[in-house]
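Of the protein chains in this complex, all but one are displayed in their positions.
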Amino acid sequence: MIKALPIHIQQVVKTYGRIHALDHVDLEIKSGEFLTLLGPSGSGKTTLLMVLAGFTRPDSGSVRFGDREVIRTPPHKRDVGMVFQNYALFPHMTVAGNIGFPLRLRGVQKDDIHQRVEHALSTVQLDGLGDRRIDQLSGGQKQRVALARAIVFEPRILLMDEPLSALDKKLRDHMQIELRRLHEKLGITTVYVTHDQREALTMSDRVAVINHGRLIQCDSPRTIYDYPASPFVANFIGESTLIPVKRSNGNVVLDGQVLKVSGAVPDGRCSLMLRPERLTILPDRRNPDYNVFPGVVEEVVFQGESFVAYAVLESGTHVSMRGISQRETVASLPSRGKAVLLGLHWEETVLIPEANEDAPG
Amino acid sequence: MNWLSRPVSDIQITHGSRLWLYIVSGLIMMFLVVPTLIVIPMSFSDSQYLEFPPRVWSVRWYDNYFGSPEWMTATWVSVRAALLTVVVTTPVATLAAYGLSVSNLKASRWIFILLITPMMVPVILIAIGIFFAYAKLNLNNSMFGLVLAHSVLALPMCLIVISAGLKSYDMNQELVARSLGASRVKAFLVITLPQIRFSVISGALLAFVVSFDEVIVALFITGGEISTITRSMFLALRDQIDPTIASISTVLIMVTTLALVLTQVFGQSDSP
Partner (left out) sequence: MADALNARELRQDEWREKLAMFGLSLPALVLVFAIIVVPVGWLFWLSLFNDEGVLSLSNYTRMFDSKSYTRIFITTFKVSILTTVFCVLISYPFSYFLSQLPKRWAAIGLFTVLLPFWTSLLVRTYAWLVVLQRKGLVNEWGIELGLWDQPLKLAHNLNGTLVGMVHIMLPFMVLPLYASMRAINADYVKAASNLGANPTRAFWLVFFPLSLPGLLAGMVVVFVLCLGFFVTPAVLGGGKVIMVSMKIETLIDLFFNFGTASALGVVLMILTLAVLFLAHRLLRLDKILGERGA
């Protein structure tokens, strides 16, 4: 039996008046993949999820689950599991009633329902809570019930709309790992919506970054983080300072210094991405693996597990540099007003194309 | 410390300084309830001029009421009209409330306003309008015509109550139900309706009361065999004061109180 289906999204457009909620989105989601739609609020990520679920009818485009075109299929015939942000559990039914609901709709035998509900409960580690009323559950338990309800009828596709956003941080971190484990066990194609970049990086096989209704980049978490396709992605995921660079004779130049660069140099105008944790303080300029940026320390802030040094480069650009709070690094901390040499390893020297369509903000 | 000097709230107001408020409020509560309730003992007075407390007790006004074919007919007309009004209005209002709350049409607001016009147009104008139209359609003095008219009058209240219920209901539940395999109709019947049932019941109860209480439209469009009890009471009050009305009133107060208690009970069971 097929456990999962690929999703083919083609040229999906949704407008509200003159606003493009989705602007010609193309996306291929592989069978069994955990894909996260990541973007700021109002970016269109939830709209795309609702299009997949069938609750939002796009203006045009095509969505196929496997070979089946579903763009005009009503939600109840799409066979997708769905978990909402507020769980949307049915308060007039017990936990078992909620989980058994999709099975009853499919005319499953009573004994069979009971068995499968029990199984689903144990899958989400809620054994024995079937008779509980919904209002007797904690937030985390509600979350699990909503999940069990969405997977009990063995859909090939699971959609989740910010399912963890109502939980407190500790529980959220825990559930992230658990969801990930569950996904590995079930092998179901999962589309997950979040605005939390850390969550997206933690859980996903691939992350699709969306802004202003457009798909900007869809790659593995590492690629998204290391090689953002645009300034928006670089800024939205992790911290970064972007410094425009110049070109001369095929070389990339910053403040008169030729940069040693990793990967291909993009065409057109581009910027150097400086991530705080990628910068190190160098004792001298001797190490040839590093691009070196001299600057002056403005401030050093202790943040617990790490510290951040704010510095201004010779060109006047403000950058920050993060180091872990470890005895050696702390000892080498410069003090305010001191000159420092900030180093960036050439393998981590990445240029971002200055895309004109997604200026941040 | 005695009770009067104890503070009422976190800011320094004592019960003593609020004594006047308690007394005034007590009087207002009496004003609200006593005149209505005093009819009950008086209806058992034997005298033509109802007394309180009755010097001689009797149930003659009840005999008058229950023994009179006219009053009994009128009562049944009212009960039937009210029940039929509930049967017509409740589903019509529920459908409209659902349709308006689900569709995000700009027209929804205007449709809603149009649907509550029966509440804003003076009843007397509605009454003569219906009377005039029914005269052309030969619908005056018919149960059908009466129920239609009362259904329209009950529609706004019913619609408002059910819409309010839907507003506080989480529509995501219906979406979830549909993604889990329920058709739209099924999702409404199995998930939404059970959760807004108290609003629907309240709406139905209101529809019943609106119809049962209605005087002015009934005054114009009914008569003879199809005369409602409130119409008959009104005519009787305007002409001469018949103490039988005291007994009828007592019965109506009892019914009202029962209904009120029932809604309280329903209300409690509905909220988790």
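First chain written, first letter: the chains are A and B, and each begins at residue 1.
As a convention for this text, contacts are C-beta pairs under 8 Å (C-beta built on N, C-alpha and C of every residue); 3 or more make two chains touch, one makes a residue touch a chain.
Please read these numbers as outputs of a predicted model, since none were measured by experiment.
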**OP:** Write down which of B:56, B:95, B:171 or B:189 is the residue touching the left-out chain.
**Re:** B:95
Original post:
What residue numbers in subunit B mark contact with the hidden partner chain?
Top reply: 8-13, 21-22, 24-25, 28-29, 31-33, 35-36, 38-39, 42, 49-52, 92-93, 95-96, 98-100, 102-103, 105, 107, 111, 114-115, 117-118, 120-126, 128-133, 148-149, 151-152, 155, 159, 209, 212-213, 215-216, 219-220, 230, 233-234, 237-238, 241, 245-246, 249, 252-253, 256-257, 259-260
Subject >> On subunit A, residues whose C-beta touches the chain left out of the figure >> reply: 10-11, 13, 57-62, 71-72
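Note that only the chains that are shown with their structure count from here on.
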**OP:** Could you grab the centroid distance between subunit A and subunit B? Build each centroid from C-alpha atoms only and quote it in angstrom.
**Re:** 55
Subject >> Sites on subunit A touched by subunit B in the complex >> reply: 53-55, 74-76, 78-82, 84, 86, 88-92, 101-102, 105-106, 133, 135, 149-150, 153, 159
Original post:
In the complex of these two chains, what residues of subunit B are touching subunit A?
Top reply: 170, 172-173, 175-184, 186-187, 191, 194-195, 272
